[in-house]
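All protein chains but one are shown in place.
Going in written order, the chains are labelled A and B, and every chain counts its residues from 1.
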Amino acid sequence: MPGLLSLSDVTLTFAGNTVLNAVSFDVAERSVTSLIGPNGAGKTSLFNSITGFYKPQRGAIRFDGHELLKLKPHQVTKAGIARTFQNVRLFSEMTVLENVMSGMHCRTHAGALAAILRTPSQRREEEMIRAVSRQHLEFVGVWPEHNRIATTLAYGHQRRVEIARALATQPKLLLLDEPAAGLNPAEKLDLIELIRRIRDELGISVLLIEHDMGLVMQISERISVLDHGVIIAEGTPRQIQSDPRVIEAYLGRDDGEAFLDD
Amino acid sequence: MIERSPVHSPLGRLQGVWDNPAYRWPLIFGLLALMVVAPHVLGPYATVILTNALLYVVLALGLNVVVGYAGLLDLGYAAFFAVGAYTIGIVHHVYGLDFWLTLPIAVLAAAGAGIIIGSPTLRLRSDYLAIVTLGFGEIVRFSARNLSITGGASGISGIERPWIFGWEMRSSMDFYYVFCVLAVLAVIASLRLADSRLGRAWLYVRHDEDAAEAMGIDRVKVKLAAYVIGAIYGSIAGAFFAVNLGAISPESFSFQQSVLILMAVILGGMGKVPGVILGAFIVILAPELLRDVGELRLLVFAAGLLLIMLFRPKGIWPSQGR
Partner (left out) sequence: MALTDLVLQQLVNGLVLGSFYALVALGYTMVFGVVKLLNFAHGEVYMVGGFAGFVVLSVVSGALGSGWTAVAFSMVLAMIGVGFLGVVIQRIAYQPMLSAPRLSILITALAVSLVLQNSILGATGGRYVPFGADLGFGGINLGNLFISHNQIILVGTAGVLMLSLELFISRTQYGRAMRAVSIDKDMCRLMGIDVNRVIAVTFFLGSGLAAAAGTMAGAYYGSLWYFMGFLIGLKAFTAAVIGGIGSIPGAMLGGLILGLLESFGTMIPGVGSAWKDVFSFSILILVLVFKPTGLLGKSEQERM
């Protein structure tokens, strides 16, 4: 049953290494899905394949009626998928507000001529860009700092700015790459709350890569487990927790302990 | 939004004055008044120099869109300058079409050239782009020198002066005012571009191409826009250059010229309009003020550029600015 995002048989090889091996899985609308797996399993490569930065050699990725494999990254975003990065990649030397405004670029059209002539529609569009960016910053709770240079914010706040920036592209699906990394427990609780609100209030599906099992179990409706480029299990948190294949994949790795502890 | 300098620098203090609305308009009117009065006060020789400086302001602002805003190293910018000038020379002088009708043709020709050259090459890494633009500049200069339609090595002469609203642009003072208007228009256009959706897109792409793409920005389209806009500035400057001088030859469109325009963009402070204006004046006035430097001005500029690059390890964009 195809969902909002549907991968079938996606295979990606780099210089002889098979990074993704016939990966198939779905993300439903208005849901929170997690992608977990030991380090090096290929999770970020999967994100990169979805968003068009890598081109899988085989397979298909369908999203909301689009065939993603043919699209360039900016076209994937326009189609409705936005992402954050493992190492927060905010635009340096620019303010928080300016960072979030970048998300609005693909939803607006004023060009060079309109800019030079300062047409009324261009001015209205600029106001709209600022207003919408403000909304998103208020949604993630960072508006008070909107004029500060983005990279000077506390790490947790920077992550939220990155999420606001992704939300500004008005996506239907949000990809979060290890959003909890580097957060303290209180911030992680806030993150869970934020993800829930993204799904419930904004109607956006969330697909996240995460290592923090506690968070994953709490927030996810469905979990897919990736190991060595292969999906080895899929199901509800309860099912995954007790799946022997998953436990085995994690045992003997550095994060094995973490998996069992949670 | 794009135009900021460190608060403590001299340009920064000027910025502070500029940002204060109470001071800004008097400052602008003061400058405009100075510009209007200058030729009468300074005499005909200085007027010609100032006209050249204003021409360079337009050229440098055009290249600034490409290099300063979009971060693309273009080493063949003189090619667009040439396209503008030679289109006027060929279509206006040789074929007799009115200047004001030829001007849009020149602009379209330059924009077209920009699209043709830019589309395949702006995807390349910046090192390659620099060399390709250099090669393109050489091809244009070489063609100008060797084709008969461009008049070969001697170029085109006897280009007629244009009329506007019943008044002919004749004297050097006439052209001084024409270039004043062009420079002011170039400044306004640049400032508005910087503070716009496209201007921001250039910044995003410059800072982190991949993150910008992930935010839905088509980096090739955005870079192409910068390249073509630069081409348009260059061709307009070239068109008026042609009618001002009345004659053009390939030597004005060499790699040397491209480098001088680049110097103007960088030496005063890249990416910021006041800095670029300053750079244009430095490049034009230096040989005048330092007579013995004249021949070696490129060496002095290059050495100065090298020193600037080495002592600003963060690069040419100062930390607080863009």
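General observations
Basically, a contact is a pair of C-beta atoms (placed from the backbone, for glycine too) under 8 Å apart; a residue touches a chain by one contact, two chains touch by 3 or more.
Here the structure is a predicted model, which is why all the values come from computation and not from measurement.
Screening B:59, B:132 or B:261 for touch with the missing chain picks out B:132. Here the missing chain is touched by one residue of B:71, B:216 or B:234, and it is B:71.
Where subunit B meets the missing chain, the touching residues are 67, 71, 73, 75, 120-121, 124, 126-128, 130-132, 134-136, 138-139, 142-143, 146, 210, 255, 259, 262, 266, 295-296, 298-299, 301-303, 305-306, 309-310, 313-317.
Here, only the chains that are shown with their structure count from here on.
Subunit A and subunit B, compared by their mean Cα positions, are separated by 42 Å. Within the complex formed with subunit B, the subunit A residues making contact are 51, 53, 72-75, 77-78, 82-83, 85, 89-94, 98, 101-103, 105-108, 110-112, 115-116, 118, 122, 125-126, 129, 165-166, 169. Contacts from subunit B toward subunit A in the complex involve residues 1, 188-189, 192-193, 196-201, 203-204, 207-208, 210-219, 225, 229, 317, 319, 322.
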